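One protein chain omitted, others in place.
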Amino acid sequence: MQTAVFLVQCPDQKGLVSRISTFFYERAFNILHCQQHTDVPTERYFMRLVIDLADLRTSRQQLEAEFTAFGVPLGLEWSVHYPDPPQRVGILVTKASHCLYDLLVRQREGELQCEIPVIIGNHPDLETVANQFRVPFQCLPVTAATKAAQESQVQELLRQHHVDLVVMARYMQILSGDFVDAWGGRLINIHHAFLPGFKGARPYHQAYDRGVKMIGATAHYATSDLDEGPIIEQDVVRVTHEDTPAELSRIGSDIERVVLARAVKAHLEHRIIITGRKTIVFS
Amino acid sequence: MQTAVFLVQCPDQKGLVSRISTFFYERAFNILHCQQHTDVPTERYFMRLVIDLADLRTSRQQLEAEFTAFGVPLGLEWSVHYPDPPQRVGILVTKASHCLYDLLVRQREGELQCEIPVIIGNHPDLETVANQFRVPFQCLPVTAATKAAQESQVQELLRQHHVDLVVMARYMQILSGDFVDAWGGRLINIHHAFLPGFKGARPYHQAYDRGVKMIGATAHYATSDLDEGPIIEQDVVRVTHEDTPAELSRIGSDIERVVLARAVKAHLEHRIIITGRKTIVFS
Amino acid sequence: MQTAVFLVQCPDQKGLVSRISTFFYERAFNILHCQQHTDVPTERYFMRLVIDLADLRTSRQQLEAEFTAFGVPLGLEWSVHYPDPPQRVGILVTKASHCLYDLLVRQREGELQCEIPVIIGNHPDLETVANQFRVPFQCLPVTAATKAAQESQVQELLRQHHVDLVVMARYMQILSGDFVDAWGGRLINIHHAFLPGFKGARPYHQAYDRGVKMIGATAHYATSDLDEGPIIEQDVVRVTHEDTPAELSRIGSDIERVVLARAVKAHLEHRIIITGRKTIVFS
Partner (left out) sequence: MQTAVFLVQCPDQKGLVSRISTFFYERAFNILHCQQHTDVPTERYFMRLVIDLADLRTSRQQLEAEFTAFGVPLGLEWSVHYPDPPQRVGILVTKASHCLYDLLVRQREGELQCEIPVIIGNHPDLETVANQFRVPFQCLPVTAATKAAQESQVQELLRQHHVDLVVMARYMQILSGDFVDAWGGRLINIHHAFLPGFKGARPYHQAYDRGVKMIGATAHYATSDLDEGPIIEQDVVRVTHEDTPAELSRIGSDIERVVLARAVKAHLEHRIIITGRKTIVFS
């Protein structure tokens, strides 16, 4: 079944469910899913609505024009997402392969509905993994001196491949504010700790030194404020005093890959609305 | 805030969100929550809708009459639930105190919004617990010979106390089909295993003998087919070869009380719709 | 079965298992459990050893004297714990009842093997809970001006009741360094967040503002460095954007009580060795 997803937000007011759903009912659409959330402190309303595209009697363009006109008096901000063309995901990596393997396998198995046109590494190590899955790999090394130039190259590559979403699959570089801003809301990072627990470098060593009994991982949209972007997904796993930093890292890698995959999947399915520094993730 | 909850089901058809939400919008109600589910195999639609009672301009009776008339052409089956009078929960127990304590504490702390007018035990052991919380306790022992008579007494007591929901908090008796049918959809049992894993007696011994690595608990509506009623909630906990049946039982009791409390809370908040032998539990 | 628990630590060296276990074998003791841990970075060895007291042919005093002499060449630091007299736990509370209820119920049910001779509140609210379980309650209000005097009274009460372990069951006061030092390793606090996530006040509001997808709780030994004491136990639970700070607090309270109970149980069963700012918790 071909579906379109509307993500909507506006000031909270009476009658929103009725008025929005009636817009689609009047045009003979079957509403397959309709989820809502009201953020009480900010009095803001959010809706995710899935319709059956088989019911479309006009063009997508005309539907959008009518919905735009309809939304003005309500103060709607919205976006609509069609199943075609497929979304294109660019992946940034360094040396650790587990998240990259996981994304490639899930895409191959059809769990992640997207294309992966390019993998960019700042080290050459993962070219062999890219080759296994026949995905073009570009090695763009980076030093403090070449950072700006390298980021331009990365940007250019992502543009050339018509990338819609960038995933930092354990990319161990801090991207510039300009880069991050350019990909606002379309750049997902996996942080190998349960935020806001251990920020910054070597969180598994921090966890070991602190003697925590659980470790975790956090997938979030990247913002210029490092490790402070809107959280999409988190999970944890139990550890003990027996686990060395190396073992914590291995145990953690299992959580990292699952958390990142869930976040990417939610993004690709248009189940996320960013609001301020938080996300609404519809189930 | 005073709210009313509508639980609705009907054959799936176009326009249900629009038509139902518009019914309330036309009467100037603010819809606080609106959740839906479509069961595709049976083509059946379910909705839970919460409105602000402060918007009620007529009587409850008139609102219900209008909704009845409105629902006929759609084939609606529905119920509405008001915050008053508070629901009354009767608890059946035997000897194990952990679930009873848990329900009493959560009710006392306001997490379970209900009254607990009576506790009935087929053994006298838990009268002291009832006394601690100043809840009337009735001991109604039962043998094979007195089973029918005892159940009549239980029924009579529940009626006298205007009980709306009966909770079997580790009540180690099998209730008759007549009793269960009389309380259909209003009788919750906690089974001390992860159904459909270990049915019947001594599930922790069964779990030990089988060498499972996790044990669990299942809260379900009781039906005449033992351990086969609609499941409301389940959870599990990890165990090891070190755990004896006695330790499994103690570890399991922690899961039992949490699972039972969540199920009772979901029922009291009118978040459950029973359909066939399954439940829809809105979050 | 009556057992004694030896908690042992020393510099790592060859033959420790053999030499220590042989000490007990030569005295005809049955070793019921023997668990070890070697901390590689510090080259330190830890052992927990449980013996059957029925095998004791001499006095406890003589056994201890012999083990002392035995341990000198190995550099052993050790303690031994007998089942009698029962340990005595004093509980500090403020207004929130859930952890207090939980400890009282688990003690009553025999899960926590201890006596609870006194509950001290800096507010009068929980006297009714103490009364339900027939435990003496003392209200010792505290202000900035009376803090030192009040702590002296608390100390005096704990001494009078021969308290072995103090549990801060959501006691919303920061104890002085002197108090904390006096109870080093015998003072357990429950912090209502997943440390080192949200330190300090109102962690559930912090969690809401940050938009985390899981919340947690941490039980730790209190030290003069607030929220930095050795962690004993942690756990988390999944939350969503739907959960308000009030709901996070309620959801979190379920984790708090379980985490605190597990930590107190581990302490009472002599399964914890503190080393630096970390704990070894034998399973």
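A, B and C are the chain letters, set down in written order, and residue numbers restart from 1 in every chain.
We take it that contacts are C-beta pairs under 8 Å (C-beta built on N, C-alpha and C of every residue); 3 or more make two chains touch, one makes a residue touch a chain.
As the structure is a prediction and not an experimental result, all values here were calculated from the model.
Among C:Q2, C:N30, C:S79 or C:Q113, only C:N30 touches the chain that is left out of the view. The omitted chain makes contact with just one of the residues B:G90, B:G121, B:P230 or B:G252: B:P230. In the full complex, the hidden chain is touched by chain B at residues 37, 39-40, 194-198, 210-214, 216, 230-236, 240-242, 244, 277-281, 283. Residue positions on chain C in contact with the hidden chain: 14-15, 17-19, 21-22, 24-25, 28, 30-36, 38, 283, in rising order.
Across the interface with the omitted chain, chain A contributes residues 97-98, 101-102, 105, 108-109, 111, 132-133, 240, 242, 250, 254, 258, 283.
Here, only the chains that are shown with their structure count from here on.
The distance from the centre of chain A to the centre of chain C, with each centre set as the mean of the Cα atoms, comes to 41 Å. Annotation for chain C: residues 240, 242, 283 touch two or more other chains.
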